[in-house]
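Selected chains from the complex are presented in situ; the others are not included.
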Amino acid sequence: MLSLGMQNLLSPMVLFFVLGLLAVWARSDLSIPEAVAKFLALYLLLSIGFRGGAEVGHHGLTAPLLLAIAAGVALSFAMPFIAYALLRATTGLSAIDAAAIAGHYGSISAVTFAAVTGMLNQLAVPYDGYLVAVAAAMETPAIFAALLIANRERKSEHGSGAFFREVAFNGSIFILLGSFAIGAITGERGVTMLKPFILDPFAGVLCLFLLDMGLVAGRGLRQGWRYLSLAVTSFAVVMPLIGAAIAAAMASLLGLSAGSAAVLITLAASASYIAAPAAMRLALPAANPALALTLSLGVTFPFNLLVGIPLYIAMARQIAH
Amino acid sequence: MKKYHLKKRIDIVVEAPLMRTLVSTLDRARVPGYSVLPIVEGRGLQNAWHSQGQIGDATNMMAVLCIVDPSRADEVIDAVFAAIQDRIGFVTLSDVFVIRPERF
């Protein structure tokens, strides 16, 4: 496991992330335009979705897929309750802030998903394509759980129908599921055609993207460090481990392969910073948006990238044996 | 200066995730038009933010500019406040002069 950790720490992906952090720390003016960052994110989601779909198209829709989706939905919905209880017990955060953060930690981070798949590819550990669908399914239940917890009648101009649609069809879920479907429909034919664009450059684009994430996380930490009390920071490290442990148990029950278990565990351990922040701004405007984002992007993402992912892969190997 | 007509300029700074709501509010308030300008960086009473490298829109703000007839300004501002009440952002009102008053 140590050598796995080292291999992770010295992977180009992690090094580019660290380079981004360093740039902020050195106060370099290095920056990546917003449009480029959005393009890189879109590319990664599309590539992940397509690849997963092509594989499922090959193997067909199977019981394991449906079971895994059910497990993912359950995880995503349950975790905010745990996170909320933990936050209220250990920190002095208000109910509304705690609920918002809980929603972030129940939901998943597509970027962390990209990172774990990049790492598994590098290690040549296979994982099931349908986990893309699981990831997409895990994005939103947590958001609704957080709203239940916050339990406040949103007297907003958003009908709950409109709100539901904005959450359920947010861009990142849409592109993930859409390219998953296209991958499943076009299968081998599609893969042959799109390989030079959609598959081959994946690792390189991921590096550039993680450079950007390093910059954004670094800047977030600089702005938000004053939120990082010991209790709150601990939460941002402990909660992923709790999520990982529960997901590991589920993966074991489902009889997932090592690679697939690693992905499911990583998903549970990851905290959202695209879908959930936007949804929470709409639904819980009284929550401090910088707080949840500082924790999720500034603490939990680096923790997962540097320490978590190799740990989760090691856990998954234990389980699968 | 008699060829100039007084109108009111409403400037709204609002979070990007609220743009859809705001636009439909302005539509329902039947404003003669609006224009949305990007903001790339800012600070308020709470946090400083920067759009660089952001992949989501959750932290971004937008500036909405809306020229209306003075007779309608109060009503439009009320509608806007009803929509973005407790959300981050602000609204200012100022005087401008136009040549073609009929389009506002």
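As written, the chain order gives the labels A and B, with residue 1 at the start of each chain.
Definition applied: a contact is a pair of C-beta atoms (placed from the backbone, for glycine too) under 8 Å apart; a residue touches a chain by one contact, two chains touch by 3 or more.
Quick caveat, the model's predicted, so the values are computed rather than measured.
Student: How many times does each labelled chain turn up in the complete complex?
Tutor: A x3, B x3
Throughout what follows, only the chains that are shown with their structure count from here on.
Student: Could you grab the centroid distance between chain A and chain B? Build each centroid from C-alpha atoms only and quote it in angstrom.
Tutor: Here chain A and chain B have centroids separated by 34 Å.
Student: Which residues of chain A touch chain B in the complex?
Tutor: 31-34, 37-38, 40-41, 111, 156-158, 166, 212, 215-216, 219, 223-224, 273-275, 277-278, 280-282, 285-286, 288-290, 293
Student: In their shared complex, at which residues does chain B touch chain A?
Tutor: Touch list, chain B to chain A: 15, 17-18, 20-21, 24-25, 40, 46-59, 82-83, 86-88.
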